[in-house]
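With one protein chain held back, the other chains of the complex are shown just where they sit.
First chain written, first letter: the chains are A, B and C, and each begins at residue 1.
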Amino acid sequence: MYRHESTVAVRYAETDAMGVVHHASYIVWFEVGRTEWLEALGTTYADFERSGFFLVVAEVGAHYRRPVRYGDPIRLLTWPSAIKSRAIRFHYEVRHATTDELMVSGFTQHILTDHDGRIRTWPEEMSGIIEQSRGSV
Amino acid sequence: MYRHESTVAVRYAETDAMGVVHHASYIVWFEVGRTEWLEALGTTYADFERSGFFLVVAEVGAHYRRPVRYGDPIRLLTWPSAIKSRAIRFHYEVRHATTDELMVSGFTQHILTDHDGRIRTWPEEMSGIIEQSRGSV
Amino acid sequence: MYRHESTVAVRYAETDAMGVVHHASYIVWFEVGRTEWLEALGTTYADFERSGFFLVVAEVGAHYRRPVRYGDPIRLLTWPSAIKSRAIRFHYEVRHATTDELMVSGFTQHILTDHDGRIRTWPEEMSGIIEQSRGSV
Partner (left out) sequence: MYRHESTVAVRYAETDAMGVVHHASYIVWFEVGRTEWLEALGTTYADFERSGFFLVVAEVGAHYRRPVRYGDPIRLLTWPSAIKSRAIRFHYEVRHATTDELMVSGFTQHILTDHDGRIRTWPEEMSGIIEQSRGSV
């Protein structure tokens, strides 16, 4: 599957009194990563919602290996680790951009729903995008 | 007007690498303050929205006098400093609960709208609540 | 182990455009839960840090079962599911306060360190508090 690489500039608001990035901030970075992954494939999550579909977060997990500090150059890798007819799982790696050290890894599990929360299968357009993503390996 | 006093427990996530509460966190505390002000008068902002009204934030201002640190006991005072037919202005004071020092002061200016963003006057029920608030001086 | 029950008032800032609490907000609630758990046992995390110890977050996981909406009355249950000499694992349940439905469950795994990030064992005072917690089952 296509792996998207994002550049993340740590925001001061994302740090905490321990002098490092707060652990909840990475969960928001993961969201940025999958948003950019979709964009790289030619669509946007905003369009996806406008067409009546939602990727509801069902599960999240993160493993904090090294603290990220304000000013650290960061790259975020995002890729789908599993795609099913009604679900998608993304995997994430937060790496120091210079040393390539793995700082944080994680995943999110999503269920595909419509506006009323009913579980749905992928719309045809997205199936095409997902196929395209496989081709980009 | 009725002055509501909230107790705020600083969340670690609200601090930053300078070791103090991040300046944007207080803006969220102000929101907590006016929510509790409404509740103290017998209504909730959730009910207010369900009846089709919104208090859109038009302006915000804050003056940071002393840094609040994690663990500091804080009380937040909230009161409307001006109520007009289509608008309300809240004033806030963040004080150290033990020393009573003024740490941060601020205000928010709100416009009353319906779901489509059209400016509205107060619903009858809220007018009653506001009158009651005046009586509570 | 002692199970602490917190009352959580959903903040508007914690919701997102899907009309529900954003999935990263629960991670911050978990932090509130374990902070209150410590307080219920007679200490504070601020004191803990002042004595030179840190509970670094090593891992987090959350399972989102039902969406929480603004205005929903919420109670949060927090308890340590495992305590080792250099680590502690907390478990969390976010429940609807009226219906008792389980909305979100999760855990955090923490490593005990000093200010320089070196792994440490529990200070004597905390060992006592933990023993006391076992007694509170």
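The rule is short, and it goes like this: contacts are C-beta pairs under 8 Å (C-beta built on N, C-alpha and C of every residue); 3 or more make two chains touch, one makes a residue touch a chain.
Note that this is a predicted model, so its numbers are computed, not measured.
Residue-wise, the contact with the chain that is not shown comes from C:Tyr70, picked out of C:Phe30, C:Phe53, C:Tyr70 or C:Trp122.
In the full complex, chain A contacts the hidden chain through residues 9, 11-13, 28, 31-32, 35, 44-47, 49, 70-71. Taking the whole complex into account, chain C touches the unshown chain at residues 12-13, 15-17, 19-20, 22, 24, 69-70.
Residues 18, 23-24, 27-28, 31, 54, 56-64, 67, 117 of chain B touch the missing chain (whole complex, contact as defined above).
Everything below uses one rule, namely that only the chains that are shown with their structure count from here on.
Shared contact partners of chain A and chain B comprise C. Comparing the CA-atom centres of all chains against that of chain A, the greatest distance is found for B. In this structure chain B contacts its sequence twin chain C using mostly the same residue numbers, the overlap exceeding half. The centroid of the Cα atoms in chain A and the matching centroid in chain B are 34 Å apart. We define each chain's centre as the mean of its Cα atoms; on that basis chain B and chain C are separated by 27 Å.
Listed for chain C are residues 28, 31, each touching two or more other chains.
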